[in-house]
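A single protein chain has been omitted from the complex, and every remaining protein chain is retained in its original position.
Take a look at chain A:
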Amino acid sequence: MADAVRTGARAPAADRLTLARLLRAREAGVFIALLVLCLFLSFATDGFLTSLNLLNVGRQISLLGIMAVGMTFVLIAGEVDLSVGSTYAFSGLATGMLIIAGWALLPAIGVGLLTGVAIGLVNGVLSTYGRLPSLIATLGMLSIVRGAALILTNGQPVTVNARNGALPEVLQTFGFMGQGYLFSIIPMQLVFFVIIAALAWVVLSFSNFGFRVYAVGGSAKAARVSGISVNSVKICAFVLMGVLAAFAGILSLAFLPSGQAGRTGLGLELDVIAATIVGGASLSGGEGTILGTILGVLIIGVMRNGLVLMGVSPFVQELMIGLVIIIAVGIDKWSTRRPS
């Protein structure tokens, strides 16, 4: 029996020290990479390490981050959602059209969020009761929702302004959501991202639902025999994703304040998945954290910002982002030896 005890990895007392724990955590590698990147940029450029630029980075990553939070739930549950870029466009444009039609702000945003719920519900039901792999189901929904957005807007740009019929007081609040600053310094988008990430962190790390998401993605069979309803957990994850993608889309329209069904959020799903994966979530389910996702989003955001500050061409930027994805995930895979 002694060797039964010795064969597995045991945590000796020293391991319980907070620092050792932190270093052992999955997020440590991503965090160190982010630190190195920031250090490099603060020496290599003049403009990086200023509060103005950093807050700017914060605003730039917020929409991506809000969606990546949703994607974290979906990936941990062992699924994937490719339709988020289309949802982002559809829900944003729908809200925009309602505002132009003279609706009050809350009903317009409410309907926009409900479209996100509906899309998530369809994704979830198709991927569970419909027995389609979520890759296929949401690939189909990517096209369907994008098509629906084109039909809804007739392919025309939607611009939210008073000339088009938006009520002035609605316009003011809507604009503040996208363009405003809290205490005239923190971008509102960043405020939303921080609140959402904090809530998601509590749900995923401390709530019973979060536990179920991990269990379902880690082993659907183990979850099922324990009495967890695998399908409803997965559907909830998709709905959460849908709502967050819709909210990001609405914020985006509030920021710009114009969108077009043929352009808005095109290919965004891949950025979202990339950021989540860089943050340590596993495509095979069961693994990932909100903290990791935030770090993943930050790495991609800081990288983009830094390359712009250094005057690197956008073409090279794309290439570098691709390298970061492969290297970040690669380091994690190559450095952890899994017991066979």
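The rule is simple: contacts are C-beta pairs under 8 Å (C-beta built on N, C-alpha and C of every residue); 3 or more make two chains touch, one makes a residue touch a chain; residues count from 1.
In the analysis below, contacts and distances are computed from a predicted model.
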Q) Which one, "VWFA domain-containing protein", "Sugar ABC transporter ATP-binding protein", "SpoVR family protein" or "NADH-quinone oxidoreductase subunit M", is the UniProt name for the chain you do not see? A) "Sugar ABC transporter ATP-binding protein"
Q.
Tell me which of A:29, A:58, A:210 or A:265 is the one touching the absent chain.
A. A:210
Q.
For a quick check of understanding: of A:168, A:227, A:267 or A:311, which residue touches the chain that isn't displayed?
A. A:227
(Q) Please identify which residue in A:179, A:219, A:258 or A:317 touches the non-displayed chain. (A) A:219
(Q) By the contact criterion defined above, which parts of chain A meet the unshown chain? Give residue numbers in ascending order. (A) 1-5, 7-11, 206-212, 214-215, 217-219, 221-228, 282, 285-287, 338-339
